[in-house]
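Only a portion of the chains appears, each positioned as in the full assembly.
Chain nomenclature is as follows: A and B, assigned in order of appearance, with residue numbering initiated at 1 for each chain independently.
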Amino acid sequence: MTEPLTVSDVQAMLDGSPFIRGCGMKVVGLDAQALEIAVSMTMRPEFERRAGTGQWHGGPIAALIDTAGDYALALHAGGPVPTINFRTDYLRPAVDTSLTATARVRRAGRTVGLVDIDVTDDAGRLVAVGRGTYGTTAG
Amino acid sequence: MTEPLTVSDVQAMLDGSPFIRGCGMKVVGLDAQALEIAVSMTMRPEFERRAGTGQWHGGPIAALIDTAGDYALALHAGGPVPTINFRTDYLRPAVDTSLTATARVRRAGRTVGLVDIDVTDDAGRLVAVGRGTYGTTAG
């Protein structure tokens, strides 16, 4: 039995990935028992869909969903797991706001697991949802 | 009846998006009749999954899939369209390679359309596939 991962453990793992660190993703909460994690990302001009609009492009939202889902299962596996596939649904434009992805493991099986991810804006509105299948062994 | 979009038309649209331009995505081929487009992206250290591995993180691959799918329908709509949802499946690690996403419209309906996207590496191996639902009106 190993110790449950803490916010700083997971943040260190995120920061070990040049892509994730470059996006500025931050762990803002986790529940190691419930296999839930919250990851935030702040708007930057380079994430804009069109210049000067303040609207997020879908690409960084999908990356946030994939990452939050992965690290929810990392709470189970002890480290990041391979993404097998994920679905992203965009529900509302996200404009002039940071984003928080809350990921919750629905099932962690022997070889694969399923995670649901909700993305909300600063006003708590749901802007996108994700659902992903991941391996359940870190590596 | 408007003129079919050319590679340079679509490249100009891509470059109008700070996110897409920042990722360095390039249109490398299109067939305006068949509603097919190919978009490439070159590896950079900031796209790495882990430092020094040369392996693409899934985030930029998903962004490439979403964008290629969107601009395949742009050939139909005359400009970029809203992504409703898309599914990304990762099939093999992509290491030390650029990536090319080839997107093909399977159906362009009155309000929504479906696009399939295959992502290959420099050796022509399939590394990921996407399937997305988009609106069919530019805006």
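As a working rule, a residue touches a chain if its C-beta (ideal position, glycine included) is under 8 Å from a C-beta of that chain, and two chains touch if they have at least 3 such contacts.
Since the model is a prediction, treat every value here as computed from it, not as a measurement.
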{"item": "Subunit number of the complete homomer, 2 shown here", "value": "4"}
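Rule of thumb we're sticking to: only the chains that are shown with their structure count from here on.
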{"item": "Turn needed to bring subunit A onto subunit B - CA fit, degrees, nearest 5", "value": "180"}
{"item": "Distance from the mean Cα position of subunit B to that of subunit A, given in whole angstrom", "value": "22"}
{"item": "Footprint of subunit B on subunit A - complex, ascending", "value": "16-20, 22-23, 45-51, 57-60, 62-63, 66-67, 82-90"}
